[in-house]
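A single protein chain has been omitted; all remaining protein chains appear in their positions.
Let's look at chain A:
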Amino acid sequence: MTTVREGARALRRPARGLLAGVLMVVFLAPFYLMLRNALMDTRTLTSPEWTWWPSTMHWENFTALFSDPTLDMGRSLGNSLLIAAITAPVSTLLASAAGFALARIPVPGRGVVLGLVLATLMIPGSVTFVPTFVVVGSLGGVNTLWGIIVPGLFNPFAVLLFRNFYLQFPREIEEAGRLDGLGWLGLYRRIALPSSGAMLASLGALAFIDSWNAFLWPLVIGQDPSSWTAQIALSTFLTAQTINLPGLFAGAVVTITPLVVMFLVAQRHIVEGIAHSGLKG
């Protein structure tokens, strides 16, 4: 390292820091707006006078959200939670099981099965909502929670990631398990699965995020308010004729809070998961 380069670097450092600071404010501003607006009353919110922070906090915007019978935010949030809480672990486990089998169990015809799974990767997810609606509709899944959940449980992309992961799994451990008398299923359940904790956590977290934020499919299949997810309830509220702006922002705060908290807590895993899922495909 030459002294000239050190000098150039030192010069550029403050500018970089300033840019980073400004960008950080820009990126966080929408969160601030959401919270500020959620705590205001309609009059201050729509007035041309700028208010940094409401002088009286209107927390009742949040309670009103849950007591409004036409919206039923409580039930929608419950639906979302149930859907994501089922989808994340189940879809991740199904993918890991298939990934393990495709990576480790040498049976004839394995290549064909792998091909069948990978071929579905070529089909872009949300484009197939019409075909999927046709099948789910004919099985009686319209306006049901299972109709929202079940089609999302089969993720060929996660199969691919798990397969790549299990391909690198050390053979010695497999041999040791075999000496202990484990069959293929035992190997998977006792050895491979427990050792893929990081993968399970990161892909599970991604599946939870996707499921929580999903919009098009729940919109298609859940036409009745009883099967609305939080996103659909919020969207209906947003496109409705009469608009209660502070309530709407309170609704947005409520729907994003679980994921933001999850992101902050499990950030390392999620970042790893994102890095994995984007690169190896």
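Here is the rule we go by: a contact is a pair of C-beta atoms (placed from the backbone, for glycine too) under 8 Å apart; a residue touches a chain by one contact, two chains touch by 3 or more; residues count from 1.
The rule is simple: contacts and distances are computed from a predicted model.
Colleague: Pick from "Dihydroxyacetone kinase subunit L", "Ger(X)C family spore germination protein", "Sugar ABC transporter permease" or "NAD-reducing hydrogenase HoxS subunit beta" the UniProt protein name of the chain that isn't shown here.
Modeller: Protein name of the absent chain (UniProt record): "Sugar ABC transporter permease".
Colleague: Touching the absent chain in the whole complex: find that residue among A:103, A:148 or A:200.
Modeller: In the full complex, the listed residue that touches the missing chain is A:103.
Colleague: If the hidden chain were put back, which of A:54, A:74, A:89 or A:125 would touch it?
Modeller: Reading the full complex, the residue touching the unseen chain is A:125.
Colleague: Considering the whole complex rather than only what is displayed, give the residues of chain A touching the chain that is not shown.
Modeller: 1-2, 5, 8, 13, 16-17, 19-20, 23-24, 27-28, 30-31, 33-34, 37, 46-50, 94-95, 97-98, 100-107, 110-111, 113-114, 116-118, 120-138, 150-151, 153-154, 156, 159-160, 163-164, 167, 171, 175, 183-185, 188, 209, 212-213, 215-216, 219-220, 231, 234-235, 238-239, 243, 245, 248-249, 252, 255-256, 259-260, 262-264, 267, 271, 274-275, 278-281
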